Each structure stands twice: as C-alpha cells, then as structure tokens.
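The structure that follows is given in the form of structure tokens.
All protein chains but one are shown in place.
Our next item is chain A:
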Amino acid sequence: MLGRLAAKRLLEIRQVFRQPPSQASRSFSTALNYHLDSPDNKPDLPWEFSEANKSKVKEILSYYPSNYKQSAVIPLLDLAQQQHGGWLPVSAMNAVAKVIEVAPIRVYEVATFYSMFNRAKVGKYHLLVCGTTPCMIRGSRDIESALLDHLGVKRGEVTKDGLFSVGEMECMGCCVNAPMITVADYSNGSEGYTYNYFEDVTPEKVVEIVEKLRKGEKPPHGTQNPKRIKCGPEGGNTTLLGEPKPPQFRDLDAC
C-alpha cells in the first residue's frame, strides 16, 4: 500500500519535470533579475531622452513635489521604454536614475518589480494574451498556442524580422469579451505608441490581426465580433433600453 503511494508520488514529481518550462515557471517578466551584458545592452552605451521627450519629462516631473522626484520613476521608465522600441536597456534605467536623482539600484528595483517593464528585447508589436481565469476558460490557451505556432517563436522570444513577440498578461478587465489580446505598438516611437485591446478573438482572427499588422495596417481594435457593440451582447442590449425613471417623490428640479 505504501509502495503504491510512493510510486504515485514519484510519478507526480516526474510529471512536474516533464512540463514545458514556460508553463512550469510562469514568469511574466521578459528578463532575469540580474543583468547580463550584451552588445546592445551595456551600461556604458549612451542613452538619453529624445528632444521631444525631454519636454514630456519636465511635464511628468511637474506632477510630483520637487523634493520627491523619485515618485516619477514609473512614468519616466514607461516613456523611456516607448522611446527605445518597447524595452529598457540598462543605460536607459541609468538615465532615468540621473533625472530623478536617485541611485540606479532604486530604479532597477522598480523595473524588475513590474512585469510590464521589458528588460529584454521585444518585437515592434508586442502581443500580450490575457491568461487569467475568465479568459482561460474561454480558450486563451488556444489563442496563445495559435500565435506561437503561427509566428514560430516561444513565449518571450522575438521573431526574426523583429516585428512580433508574444507574452502573457494578467487580467485586463475585458472578461465579458474574453478571450482577448492586447497589442503594444512600439513601431512609431513614443509619439505613436498605442496599447489597444483586441477582444472576442478566435485563433483564426488573431492570426488575421497579426498579418494585418505585419503589412503595416491598423486593424480596428475593440471587439472583433462584428455582431457585438463594445461589451454589449450579440443582437443589441437587452437591458437598460430606456431612460431611468425619475424618483417617486417630489420633483427635485422644480425648486
């Protein structure tokens, strides 16, 4: 009896090893928690905000008290990421540290905490598939495998032409329109940066969107189900059809 229990447990442990690494570790971040030098990501490569972005930086800093410049670290890192084509090299993080006058390690701490700060290269169109429960039960795993198969990459990798990369994302609040993907568009720098949701997707639809993006078109975002309007049901709303009834007591507008 005990022998059988032990054998079953051994099998369970073996199964954990057999699972594909991407699903077993489920890390959302694109890079490791420590930096490895590479030819395009080194601390001594110069990086600074573009001229247009420098005025945006001043504007962002004006939102926060002048002795708490550190509070601006997240918007500035976001701006730096958009400027650099979707990811943050170490030199960009150092530049942000200089702007907000803190030690670089404090910026590294923030950048590694948030999974949306990509510290490794991503494609010009970074496709993020929501993997949380409502989307998952509506088939987001199929969406993801369709994307990965079509593009021929694994999660976190960039395609050879540098255009696409796929990642997993947390719930983005479109549970009524599940499953959905979002496309972070880094192809036009920080001026043309968009972050659009494509909801109610199917594995075929999502491949269509990818091909449209590859041609440089802008597919319509929002729900991809032509029969729905935003998050309403197919065939139009069934509730909230009229104006709300006035209160039953005296007419407030009269006084």
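The rule is short, and it goes like this: a residue touches a chain if its C-beta (ideal position, glycine included) is under 8 Å from a C-beta of that chain, and two chains touch if they have at least 3 such contacts; residues count from 1.
By definition in this document, contacts and distances are computed from a predicted model.
Asks: Leaving aside the chains on screen, match the unshown one to its UniProt name from "GATC amidotransferase", "Proteasome subunit beta", "Small ribosomal subunit protein uS2m" or "NADH dehydrogenase [ubiquinone] iron-sulfur protein 1, mitochondrial".
Replies: Matching the unshown chain against "GATC amidotransferase", "Proteasome subunit beta", "Small ribosomal subunit protein uS2m" or "NADH dehydrogenase [ubiquinone] iron-sulfur protein 1, mitochondrial" yields "NADH dehydrogenase [ubiquinone] iron-sulfur protein 1, mitochondrial".
Asks: If I consider the whole complex, including the chain that's not displayed, which of A:Ala7, A:Ile137 or A:Cys231 touches that chain?
Replies: The missing chain is touched by A:Ala7.
Asks: Touching the left-out chain: which of A:Ile60, A:Val90, A:Leu127 or A:Ala178?
Replies: A:Val90
Asks: I'm checking contacts with the chain that's been left out. Which of A:Phe49, A:Trp87, A:Tyr108 or A:Tyr125 qualifies?
Replies: A:Tyr108
Asks: May I ask you to list the residues on chain A that touch the chain which is not drawn?
Replies: So the residues of chain A touching the missing chain come out as 1-7, 9, 16, 27, 29, 32-35, 43, 90, 102-106, 108-109, 112-113.
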